[in-house]
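With one protein chain withheld, the remaining protein chains of the complex are depicted in position.
Right, subunit A next:
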Amino acid sequence: MKNSIAHRIADFLKDFPPFNFLNADELLNISEESEVLYIDKGNILFNEGESVHAFFYIVHKGAIQLQKFQNEQYETLDTCDEGDIFGLRPLFAEENYIMNAIAEEESIVYGIPIKQFKPLTESNKKVGNFLIQSFATNTRNPYAREDKGKLFFGNQVIEPVSNSPLFELQPAPIIKKIVTTSPETSIKTAAQLMSKRKVGSILVTKNDVPVGILTDEDFRDSIATGEYSIDNTVDKIMSFPVICYPKTVTIAQAQITMMKHNINHICITEDGTPNTRVTGILSEHDIMVSQGNSPSVLMKAIQRSHSTKELKKIRNKINLLLGGYIQNNIPLTHISKLIFELNDATIKRVISRCVVKLQQEPPVKFAWLSMGSQGRKEQLLQTDQDNAIIFADPPEGKLEETRDYFLQLATKVNKRLMIVGYEYCPADMMAKNPRWCLSLSEWKEQVAKWIKEPGPDEILLSNIFFDYDITYGDSLLSNSLSDYILDLIENYPKFLSVMGSNALRNPSPLGFFRQFLVEQDGEKKDFFDLKKRGLQPLTESARLLILSYKIKNISNTAERFDRLAQLEPKNKELFEGCSYASKALLKFRTKQGLQNRDSGRFIDLSKLNKEDKMKLKRAFKSIKALQDLIKMRFETANVI
């Protein structure tokens, strides 16, 4: 019988080592006996000590973490994502697994049959070598070590496994997608190409053999000084000869060479001499990126990224950075600003790439709004995406055509953000939903309805949409909408009352005997809902108060309270307490979330220590006082 699924599997495998060394028949043969596995987030594929499976594995979608129980805790040795292989032990030894494989996110994994595959490792030297190297270094791909190294993780530094070589001795992070030009190209054309591809250097090649290299520095030294005109050919100003190495160059070798020759780039050729074909390029910048996760390096990496997959990898590094910051008790104001900027840059990068992909300029100006926690600059952990588009009013009769363009754009952006790690909003509050992709006039009409007739749904929507932050595009549009909202609220005071009673619907979480109120039913019975009972009342109250003062463009909850403390000296202490509480609870949630690999929303109180409990209680006292103030001020009793 024909087996199309096997073809489908083979078609995926063929792009990844060691499968790229196999011929079509061999690939199909192993694909026919393969298996497809679904592993839900947090589930385990195999355990340390378990007897080996008849398969080894390659990640198709998702991410699998390899962990080992060391020093009385599980330490992550490696994270495998799309195309990475793992679980190689049964290929080499009949022993039990020596590590755990656990799904870091929902994953689809292909199992490759050992029985069919093993003969190939013996007959095909390349396959065998690749696997031996992978197995020996305990990593899935010895050629892709760029994610490894000194990950910033506070006290919990993820050391390379004990028997793996030092970072400096590892293979260097080589970029294979290189930008090249010929010696006869004009300097201007080369510069245009470099700026289009956002690279700092371009290789000059002749028949695929490197003859020179042109970097940003050459432009400064030779063009900006007036020495050469931009109409000259590149061979006039390029640096040569090019320093070449084979792809096995280690980071240490590369660093020494760069220092010695005072250069920032090394060219990788087939045999390491300047006489063979170019296969890649290695830059000082990329070594820096692979070495550390400093925010500025990550920021640059985001702005230079050329694929969604790359952005996803950067996101994982951002999470490590976040973990390190929280562990080292760095002030939350600082952490949230940094993480917000990195998130913001990621979203901006995705949008600008999608605009290019559409191959058509936006028909009118638009603004991409991030709402909810990202809008409030409080999104530390990756949560759902909430976003919307405002576009300028198009010419008469062009409304639907214009909307179509933005819906197309939004569909692309939403999808890529999902791949990067922001899950789709379960209630479809995303720009790709035609309800939230509106012209400025339509938005005004929409918010007017919410403000004039505020029912429960309208308040809920206002709560989500009124915390927007413009991520991309024209801020005149978002400002114009903000002004409109504030004016309208002044004329419809009832809106604030309803919003006030809504903010009070979840009472302060301290019960009569000062016990915590826990959830009464559902999957999370007996857990404490930190969002519903802690963060949400604070957020909603802050929004309400700041709207009543007609203040726009501050959407962060803590910052709103700080502002309120300035505006009302007599309540200064209360608002400062609330500002502190919102930061403390957010930090608490982030810590919990990192620990449990979830959104951090539900807390198992029995696992908290005394100090944490005290901290929470202090925060809730402020919430109680705040809710009393709102009750008085907005006369909510009359509305309910």
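The rule we apply is simple: a contact is a pair of C-beta atoms (placed from the backbone, for glycine too) under 8 Å apart; a residue touches a chain by one contact, two chains touch by 3 or more; residues count from 1.
As a working rule, contacts and distances are computed from a predicted model.
Engineer: One chain isn't displayed here; going by UniProt, is it "Peptide/nickel transport system permease protein", "3'-5' exonuclease", "Amino acid/amide ABC transporter membrane protein 1, HAAT family" or "Putrescine-binding periplasmic protein"?
Structural biologist: Going by its UniProt entry, the chain not pictured is "3'-5' exonuclease".
Engineer: Specify the residue from the set A:E95, A:D428, A:E453 or A:D598 that touches the hidden chain.
Structural biologist: A:D428
Engineer: Decide which residue listed in A:I419, A:A448, A:I554 or A:A625 touches the omitted chain of the complex.
Structural biologist: A:I419
Engineer: Could you tell me which of A:I5, A:A93 or A:M632 touches the chain that is not displayed?
Structural biologist: The single option touching the absent chain is A:I5.
Engineer: For the chain left out of this view, which of A:V36, A:I230 or A:M632 touches it?
Structural biologist: Of the listed residues, the one touching the omitted chain is A:V36.
Engineer: For subunit A, which positions touch the chain that isn't shown here?
Structural biologist: So the residues of subunit A touching the unseen chain are 1-6, 8-9, 11, 31-40, 61, 106, 108, 415, 418-419, 424, 426-429, 435, 457, 461.
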